[in-house]
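There's a structure below that I have some questions on.
Only one protein chain is missing from this complex, and each of the others stays in its spot.
Which chain is which? They are A, B, C, D and E, in the order written, and residues in each are numbered from 1.
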Amino acid sequence: MKFWRKPLDLDKITVPHGEVHIFKDRCKGCAFCVEYCPKDVLDMSEEFNIKGYHPPYVKNPDDCLECHLCEMLCPEFAIFVTLKEEEKSAKVPINKGEK
Amino acid sequence: MAEIRFAGYGGQGIIRSGIIVGKAASIYDNKHGTMSQSFGPEARGGACSSQLVVSDSKVLYPYITVADILVAMSQAGYDKFEAELGDDGLLIFDEDLVEPKSPHGNIKTFAIPATRFAEQLGKKIVANVVILGFFTAITDVVSYEAMKKAIPDSVPEKAIDLNMKAFEHGYNFGLELLKKQKDPQK
Amino acid sequence: MEEPTKAIKEIHPDPSATSGVHPMENLLRMERMPHIWCPTCGIGLAVTAFTAALTKANIDTNKMSIVSGIGCTGRVAGYVKLDSFHTTHGRPIAFGTGIRVANPGIKVVVFSGDGDLIAIGGNHFIHAARRNIDMLVICVNNFIYAMTGGQVAPTTPLAAYATTSPYGCVEPPFNIPYIADSAGAVYVARWTTLHVRRLTNSITEALQKTGFSVVEVISPCGMYYSRINRLGDGLDMMRFYHDNVEIRNGEDTKNLDIGFQTKIICGKFVDRERPSYMERYNQWLSEVKGARGEG
Amino acid sequence: MKADPKGVLTGSHNLSGNQACAEGALAAGCRFLGLYPIMPALEVSERFLERAPRVGATFIQMEDEISALAAVLGASWTGKRSMTVTSGPGLSLMMEHLGLGVMLETPCVIIDIQSVGPGLGLPTRAAQGDIMQSRWGSHGDYEIVVFAPSSPQEMFDYVIKAFNLSERYRIPVAVMSDAYLARLQENVVIPPAEEIDIEPRRYFKGETDKYLPFKRDKDFVPPMVKIGDGYRFHVTGLTHDDRGYPIMNEECQEYNVHPLVKKIRDYTDEIIEVQETGIDDAEVVIISYGTTARAALKAMEQARSAGIKVGSLKLATVWPFPEKRIFELAKKVKAFIVPEMNFGQLVFEVERCSIGKANVLFISHGEKGVENIDDILSAIRQTQQMNEVKKCIIELKKGV
Amino acid sequence: MNLITSIFNKGIETSGIERKRISIPSDIPFSPEVIEKLGVDYFHTARGRAIPFGTGLKLGNPDLRVMPVTGDLMTLGGNHFVHGVRRNMELLVICVNNFIYKKIDGKTAPSTANKFSPYSTFEEPFNFPHLGNSCGAVYTARWTALHAEELAASIAEAITKPGLAVIEIIAPGPNYYTDIDDIDENLLKFYFDNSIIKNDTNPREVGITPEDKIIVGRFTDKKRPTFIDVYNVQLGKTIGEKFTPYGVTQTEKKKSGGSDGGN
Partner (left out) sequence: MKANPKHVLTGVYYIDGDVASGYGAMAAGCRFIAGYPITPSTEAFEAFCRWGPQVGAMFIQMEDELGSISAVVGAVWSGIKSMTITSGPGYSLMMETIGYGAMLETPFVLLNIQRGGPSTGVPTKTGQADMMQSRWGSHGDYELIAFAPESPQEMFDYTIRAFNLAEKYRCPVMIMSDECVGHMTEKVVIPEADKIDIEPRRFYTGPPEQYLPFKPDPDLVPKMAKAGDGFKLYITGLLHDEKGHPVSNEEYSMKYVKRLVDKIRLNKDKIIELKEENTEDADIVVVSYGISSRVAVKGVEIARQRGIKVGALRLVTVWPFPDEKIAELAKKTKAFVVPEINYGQVVFDVARCVHGQSNIVLVPHGGAGVHNPADIADAIEYAAKTDKQIEGVVEFKTRLEKLVFEGGFKLKE
């Protein structure tokens, strides 16, 4: 990640890391999630799902920042994001520090 | 007389397929064809089917009793209507979208990757016309000439070329398949 | 032409990607998924925003009722897990009025489409706004009757095509925020389905408001509106919103007309206080009782 | 269950039909009125509104009859007994929601004060022209229960019964009054609350996640819940399964709609109420309902005193139609006389049920016929000369 | 003929439109004598349906001038009103507002006996000119029935407007069941005394409240292509030469210049 200046508390900040979950058989291939993902995490697959659509797949799993935009922009409730387990524990002290 | 069922999802042109074959039969082949349709509330993706009865005399009873031909473009459509197919029936399906069980009776099955062909031709939406070409090659319900007249009548003007291409593609694929079946060595 | 290749199976790098529980499942009837809306339809996004807002607004969802009419958006009630009613065409506001007046403890949300609420239900819309019945109306506007196959709607922009305007729409469309405002709504906002986060905030705000609140959601109809008008699919419409939406909070509602593929002004336009129907009713009741010495 | 004393104005009162109607509703526990003002039904809502603050009932005057009934259906799902009151043109507008009420199996009561139709007709004059409409007016198959009272006292009683049956069978019930009865002022005895039986709503008692809105009990009637109790149910006007979710196939249509018909058709014996007078030895039976029955009874008395054996069958419930009873009677009597304030509606039902065994005489009359019994008497005399059964309705000719 | 109808008569006379070309669909009864004198065609429609009925008349014969008169301030017909205005059908909608507000400008009304109020007594009425204007009416005005001169002038002006014009007449009494001439004169006098003429006020500000005087006057007057204009332009554009414009034979279009249509 690039910063225009180095934050003073950079050592305390952890960039949240998300995990994308896709119910591929619910997908109707609208591609909203792929289009609007700010980090290009997703892409359309060539596979057909049960309804004959091409669902997305996670192309760059490590880039996800857990912004939930794909979740909000999925008209099929077929996609959601969770915080990656190992990141959760790392995030806790920072929150405390901010308070 | 032939009783034909087209089954698939809304948006695949299932009803349009029935109309094209019906039109070819009743206007250009001088037979009688009655097409009825059934669809759900969804514009796209819902179960959808059309049934066509083609006969040399006036069609009195307009529905399928025992289907002679089933054209399946979805698994759900196949599952629902497979039982309706007569023992000497004929099954045509899209091989990417339907996984058939082992057929009952003496049913003959023909598979075509219609949607994939259509995607390669440029528009997924012409998959039904690909399958119609295939249908024309394999069955003798309608003549090739009649179909060639009926398709331009039933599609938007701009899309005629694409549809005719799709039709020819499916038709040729069907003819080749027939040839291969007659002459397996080739 | 190339030979067709077999479908590629198992391309998910993470096999567990399709497991887990979607965070909105407690507010949705997941047993009914997938829903009936077409690919690239925006109604699902409106529902997403609504469910997110329900979580955010922190209100007792047991004491809520969602009422829908007929049409694509009319199906929303069937997918949201509240006490939900799928009523007749155009009448959800009237139905909801009955619920609200008979039991003022229930928060009523009317979630329906433009054709349902503004065309056939226009009378109930303006009268409920006039009475200031305490309810939230979420109106998904996709410029067309989609359920019946693409007929012209009172929101269809001039010159746009539809199956019942094969030569272009000849009726100027409604400006929904303006009519809601002039009939007396206390909260009026408009967002497109692209602005999910702002939409969620607006719905959250409106849920906490007492009185007749209207949130208009501009939604793509990739199957009829944009196909008949050759605008691509829903994704292209979303891109269009991205480029052509101007956010102007507090804009005078009379400036919010939408033309065919013109700029769309979004924002929160009206947020005011007016005594609601139940407040006036209760005041009347106490006057009547007072006059009869029954206080 | 007994009535809530708050709504019961115990005592003897001189009330018009419309006022008795409002009192009956309040006594029956009606706590919500959705209305749109229309002649000649105004006094019902006026009386209701006047009493509402004291009883704890609410009301709303909607923008039209369509929304009035929609609001009533919504209110009913909050657990309140609800009703609306209207006249012919309003009833016509309510037809779509009558169907919704049937489909959502929502208990509610519709009061129709009939006046002369069609169109705007004659808003102040009585008629019985909506009687077939009450049965057949909405699209699709359904059965409903319809009462036709003939006096303010009956109005009071049958409005309570209407509420009870609507709760018992979860259907909209109509009470067909008319402009004559609306104005007719008579003594009405309102009993003490503890003497009024009230059918409680059949509520579902199980856990919230076990509730299926259309899971029918043995009698085809599903139990109900209220909005806001955490059941998170879904109901729809589309053809639906037990969960209330729409399913579009003919099996579901059969599963859903046939019980709507059966839950009434199989229980007609419980529902139907007729009042028989002098039937046992009758040669001629007058079949009547609503205010017309008053003239019928008087004509019967006079004919009896002249030595003609006339009986009266008064239909308190018009729908479901008491076909079994009329089949029986048809075999015994010479003729039926059907006086109606219309140009032939229920008489067709009587013709059907006479199964070619008895003559059917039809008397079409306007409001004045309620007081003028001569027509009925002349019909009775006419039956005396009839020796064979004619296979059609015999319409009484009279000078206008 | 009584108060309102004689104003109608005067308005029609001033406008110079041939009487036989005028049709009045209305859900308020007019007496046959009045219609005889007005010399127009009159249709007593089902409740609230005067505007769609007029729409049918106008589209069936574009040569007609249609003047729907509606009672009870658009309760049943509210939807037809907003949609009629949106389409800009060529109609002059006259809305006879018989509301009862117990107080105006702080003063108590002499009588509130009218039982057919479209509103429960505690509800607020519509700001009718504002609603009309927000849907796109080309002309909005409000007068009490005692503003005879102004009202007649308004009618004369509005009836020739290409598009939907709205005139609200405050006249307590007439509704679906009582004749157009059944006016409660005490109440009318009260409203007249408590009104104030303010032409060209923004319709947003003319809502009737118990606290202020009733604002009357001609509020807006603008131009917008009518339904038939837009129809002809749009279909002419898309169909081309095969299309015969609808209703262009009408004489008056040429006389008044009409609007150019288009969008």
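Descriptive notes on the structure:
To be clear about the criterion, contacts are C-beta pairs under 8 Å (C-beta built on N, C-alpha and C of every residue); 3 or more make two chains touch, one makes a residue touch a chain.
All of these numbers come straight from a predicted model, not from anything done at the bench.
Note that the undisplayed chain, when the full complex is considered, contacts B, C, D, E. Within the whole complex, the absent chain has one touching residue among B:Ala7, B:Met35 or B:Val129, and that is B:Met35. Within the whole complex, the absent chain has one touching residue among E:Thr45, E:Asn97, E:Thr140 or E:Ser154, and that is E:Thr45.
For the chain left out of this panel, the touching residue among D:Val55, D:Ala68, D:Leu93 or D:Ile287 is D:Leu93.
Summary of contacts with the chain left out: across D:Met103, D:Val145 or D:Ile198, the touching residue is D:Met103. Subunit E meets the missing chain through residues 19-21, 23, 25, 29-30, 32, 35-36, 39-46, 49, 51-61, 63-64, 79-80, 82-83, 235, 239, 242-244, 246.
The chain not displayed touches subunit B at residues 18-19, 22-23, 26-27, 32-41, 59-63, 65. Where subunit D meets the omitted chain, the residues involved are 66, 88-89, 91-93, 95-96, 98-100, 102-104, 114, 116-125, 127, 129-130, 132-133, 135-142, 236-239, 241-242, 245, 247-258, 260-261, 323-324, 327, 330, 342-345, 348-349, 351-357, 364-368, 389, 391-392, 400.
FYI, only the chains that are shown with their structure count from here on.
Note on connectivity: the fewest chain-to-chain touch steps from subunit A to subunit D number 2.
Compared with subunit D, the chain whose C-alpha mean position is the greatest distance off is A. Among the chains, the centre nearest to the mean of all shown protein C-alpha atoms is found for C.
Inter-chain spacing, taken between the CA centroids of subunit A and subunit B, is 42 Å. Mean C-alpha position of subunit C lies 39 Å from that of subunit D. Chain geometry summary: the mean Cα position of subunit A and that of subunit E are 58 Å apart. Among the residues of subunit B, those in touch with two or more other chains are 40-41, 44-45, 96.
In subunit C, the residues that reach two or more other chains under the touch definition are 7, 34, 37-39, 123, 127, 281. Note for the complex: subunit A touches subunit B at residues 28, 48, 50-52.
Contact residues of subunit E toward subunit D in the complex are 44, 46-48, 75-76, 78, 115-120, 123, 177.
Every residue of subunit C that touches subunit E in the complex is listed here, in rising order: 119-123, 126-127, 130-132, 154, 158-159, 167-175, 178-179, 181-184, 253-254, 277, 280-281, 283-284.
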